[in-house]
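Every protein chain but one is kept in place in this view of the complex.
Let's look at chain A:
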Amino acid sequence: MFFHIVLERNMQLHPRYFGRNLRDNLVSKLMKDVEGTCSGRHGFVVAVTGIENIGKGLIRDGTGFVTFPVKYQCVVFRPFKGEILEAVVTMVNKMGFFAEAGPVQIFVSNHLIPDDMEFQSGDMPNYTTSDGSVKIQKDSEVRLKIIGTRVDATEI
């Protein structure tokens, strides 16, 4: 589900960015650093929507860098246990199928697929009901309930 939240971050800025465009430089650095990232607590930061507050900068001893505490609003996408959402199937194999909902990857094990659906291998592997009325294959839309989440640091 999408959420609109306020987050805070300490941004370090090199003196070369000071001057008239300090604020703009700070904001673009923030967006570069934060958009597209994912954390276990907040989920995917999809977009920064606004800056709420930029605090006073503190010069760090020994270097010329200045640290600004920045409060910003952003749209995040975080899936939850118990949430129901719709996803598009990306891959089907005999262990289950992978689906995507926005930036999030979902895996549905074949144990959680209704028993009357059988895996059919072939050119387009799919799960089909015994009477052939419902088929889950690549690019199918499915509605599912999330039963667990995991953050994989290597896949950002």
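In the analysis below, contacts are C-beta pairs under 8 Å (C-beta built on N, C-alpha and C of every residue); 3 or more make two chains touch, one makes a residue touch a chain; residues count from 1.
Please note the rule applied: contacts and distances are computed from a predicted model.
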Name under which UniProt lists the unshown chain, selected from "histidine--tRNA ligase", "Glycine cleavage system H protein", "Beta-adaptin appendage C-terminal subdomain domain-containing protein" or "RNA polymerase Rpb4/RPC9 core domain-containing protein": "RNA polymerase Rpb4/RPC9 core domain-containing protein"
Chain not shown: contacting residue from A:22, A:54 or A:113: A:113
Chain A residues touching the omitted chain (full complex): 1-6, 28, 31-32, 35-36, 38, 41, 44-47, 49, 75, 77, 80-86, 95, 100-103, 107-115, 117, 127, 133-137, 139-145, 147-150
